[in-house]
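Note that one protein chain is taken out, while the other chains of the complex remain in position.
Order of writing sets the labels: A and B. Residues in every chain begin at 1.
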Amino acid sequence: MKDYLVLRVIAKLMIAFMLLFALYVQFHGDFGPGGGFQAGVISAAAIIFYAIIYGLPAARAVVPDWLVETMVGAGVLLYAGVGIAGLLLGGNYLDYFVLARDPVEGQHRGIFWVEMGVLITVAGVMLKIFYMFAGRGRGEDA
Amino acid sequence: MNIAGHLSYWFTIFLTIAGLYIVIARGNLVKKLVGLAIFQTSVYLLYIAPGKLIGGTAPVISEQFKLYSNPLPHVLILTAIVVGVATLALGLALVVRIKEAYGSIEEDEILKQDENPPSNPR
Partner (left out) sequence: MTLLMMMAVVTVVIAGRRNLFAVVILFGIYSFLMATVLVALDAVDVAMTEAAVGAGISMVLFLSALHLGRSEEMKPLHKPFLPLVVAAATGAALAYGTLWLPAFSDPEAPIHQHVARRYIAEGARETGVPNIVTAVLASYRGYDTLGEVTVVFTAGVGVIVLLRRSRRRKQGERR
């Protein structure tokens, strides 16, 4: 599909905006609709868009397999790690108010890292599932 | 019991039984998965419709608004949507493997192949 000029130009314009919008949705999820899940799905959709236009090997060169598989596991670890941090600092598991001096600031930090963990896992899983489906019909491995 | 108050429930039930009908009445596996997804989205509607208050607004606190719709169903359904897409991905992966093993995604042909298996099993 990269032989079509219109698709290529539009893809180059839109993918940057899509990734930026995903980051906006993630960080602005505190003040409006948004949050980790939506941002993860939108950023995965941007990379899938790139893979559809420029081909799967090009997308695999930009976001390689080891990176995607690391993302799948790292998000869950980050989320569980925030819980462990709550344990180590004196509260119960997944207590946020012990993470900083001011309880509300601690809630902010806890929610920030938790949403980051959700973003990483959801983006990784959606992208990995697409890679597995799209790479299946060619006889090459995941 | 007034009709207008319960209309939203009846629409939801219509969507639910439409999804159920597609799952149990059609033999194509991909179409069954589409019916299952329709069934799931109708359940989202079932949860969120009672949380709405006419005259309220989205549950984001700001000084201009006093009445907010109920945020609790939104939280539960956010989780349900993501779990739904996870189920769909696994179902489609199974359909791909079934297609490769049996050569078709029609339920009748798969059952026929199971009853008299081919000579060389995979």
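Some points to look at:
Criterion: contacts are C-beta pairs under 8 Å (C-beta built on N, C-alpha and C of every residue); 3 or more make two chains touch, one makes a residue touch a chain.
Treat the numbers as computed from the prediction; the structure is a model and nothing was measured.
Although one chain is not drawn, its touching partners on subunit A can still be listed: residues 25, 29-35, 37-38, 41-42, 44-45, 48, 69, 72-73, 75-76, 79-80, 83, 94, 96, 104-105, 107-108, 110-111, 114-115, 117-118, 121-122, 124-126, 128-130, 132-134, 136-137, 139-142.
On the side of subunit B, the interface with the absent chain consists of residues 1-2, 4-11, 13-22, 24-28, 30-31, 33-35, 37-38, 41, 44-45, 48-54, 56-62, 68-75, 77-79, 81-90, 92-97, 99, 104-106, 108, using the contact rule stated above.
The rule is short, and it goes like this: only the chains that are shown with their structure count from here on.
Distance between chain centres (mean CA atoms), subunit A to subunit B: 24 Å. Across the interface of their complex, subunit A is touched by residues 58, 60, 78, 81-82, 86, 89, 92-93, 96 of subunit B. Subunit A meets subunit B in the complex at residues 31-33, 35, 37, 122, 125, 129, 132-133, 136.
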